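Report on one structure; see the data block that follows.
Below is a slice of the complex: some chains, not all, each in place.
Think of it as A and B in the order they're written, each chain with its own count starting at 1.
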Amino acid sequence: MRILFLGDIVGHPGKQMVEQWMPKLITHFRPDLTIANGENIAPNGRGITERLAESLFDVEVDIITLGNHTFDQRESMQLISTDRRIVRPANYPQGTPGQGYTLCRAGDGQIAIINLLGRSFMGDYDDPFRTADRILAEIGDQTAHIFLDMHAEATAEKVALATYLSGRVSAVIGTHTHVQTADERILPGGTAFLTDVGMCGPYDSIIGFHKDGVIQKFLSQMPTRFEVPQGEAQLHGVFIETDSRGRAVSIERISITPNRPWQTNGFLN
Amino acid sequence: MRILFLGDIVGHPGKQMVEQWMPKLITHFRPDLTIANGENIAPNGRGITERLAESLFDVEVDIITLGNHTFDQRESMQLISTDRRIVRPANYPQGTPGQGYTLCRAGDGQIAIINLLGRSFMGDYDDPFRTADRILAEIGDQTAHIFLDMHAEATAEKVALATYLSGRVSAVIGTHTHVQTADERILPGGTAFLTDVGMCGPYDSIIGFHKDGVIQKFLSQMPTRFEVPQGEAQLHGVFIETDSRGRAVSIERISITPNRPWQTNGFLN
């Protein structure tokens, strides 16, 4: 199975970048399934709306994952609660609207997409390790193709979860730091791993937000409004191929920036 | 000026990896100066000792930077206090033993090496932005070649500091997360930047520590002793070249892992 995943889409520049490049990415990678993290796609970089989700579906994004900004736009509650193509972190507390994983058709099989939040330096969510165990038990033998977006800050927590799930899922791909890491590998048992996939959003920015605002925040320690600047954008993603048993056979990082219009780095098992 | 920098060296496997590869790295890159982050070189991954510092100097590491584990080995206090080749984070409180930056000869010029700690998700250190300002004022026109090791957790804080210092230092290279990022670039004014350079240490590990211990910590939330495992190791670093005015002209990531014995990724201005 051929899986394309795009990192946190930030604001309008991120959305535009995805819209512009998706046709080329599809032509190049011929994915059976495209997933994108949409937690920052709202104009202010916080949350998602129904209209913005639709704009991603329009360019052939199949599934949208989220993160700690899941519920930042009030109007998205309906979307998150009902749309089977939207996956919010599974370790939000019991009773949270929406679904923590979804199953869908891709290629000539099925795939499960899971979203989890880390806790280190993040918030008070349920245990992501045990939540993963529970979901894998629920998935059972419905499919061996399992993609997990681990939305977390700490490298240790992401590597630990991937190691814990090694051989039990097809891929653990980190999101949230908005900076792509260079450590793609395939763990024993065929689990593709990357600590962070990076983001799709403004290039001349601080992790997608206006440079001046973020620097001002660090300098002043005062409440500061972060804004998503306009201008040139970048796109980061990852392409994973699995065999018929759901084992990853390759993982390839994707990075498109104004300076380096198309760059991939691969890892073949 | 040609500068080689190696990320956090973790335990005995990290030290061995550096000892094994330094001759080849020197042959290949012909650095005028080699810097390494030594905050994790003690056998348990915490701190440094005089003997271990000497072992790095023996393989032609010129300068050792540190981080949040600077003072974890009591016996290193003397070393840190007196050795001009050791740089501890400059934003430890006033009166802290040791130096926050050093000036040394490299090639046919001078270079300043600065070490700073981030505060986001870290500890209660002095403001790294204003500390950088103060040090740059102290350096004045002694040299335009300035290398800064920004030891920090949060991507936003690292990118913000680099952006803040853009055009005022030759390079801002992040350390601490132990995972190399793929975002090397040269910021306006000639400041080479990489969010994190990664580490030198055990490959089959969780950021350098024994997998079982780290996973057990996340699963049990109990006090857990982290140990540095033996076995195959990896090395991560970065090579930067500056022009005569101290502006970066290239930055090249270095990654040596058991699977990919030598890989570099460059960025040319």
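The working rule: contacts are C-beta pairs under 8 Å (C-beta built on N, C-alpha and C of every residue); 3 or more make two chains touch, one makes a residue touch a chain.
As the structure is a computational prediction, the values presented were derived from the model and not from experiment.
K.L.:
One sequence, 2 chains in place: how many copies belong to the entire complex?
P.N.:
4
As a working rule, only the chains that are shown with their structure count from here on.
K.L.:
When the CA atoms of subunit A are placed over those of subunit B, what is the turn angle between 0 and 180 degrees, to the nearest 5?
P.N.:
Resulting rotation angle: about 180 degrees.
K.L.:
Just give me the whole-number Å value for how far the CA centre of subunit A lies from that of subunit B.
P.N.:
29
K.L.:
Quick one: which bits of subunit A touch subunit B in the complex? Just the residue numbers, please.
P.N.:
Contacts found on subunit A: 121, 127, 129-130, 153-157, 159-161, 163-164, 177-183, 185, 195-196, 198, 206-207, 209, 211, 214-215, 218-219, 253, 255, 257, 259-260, 265, 267.
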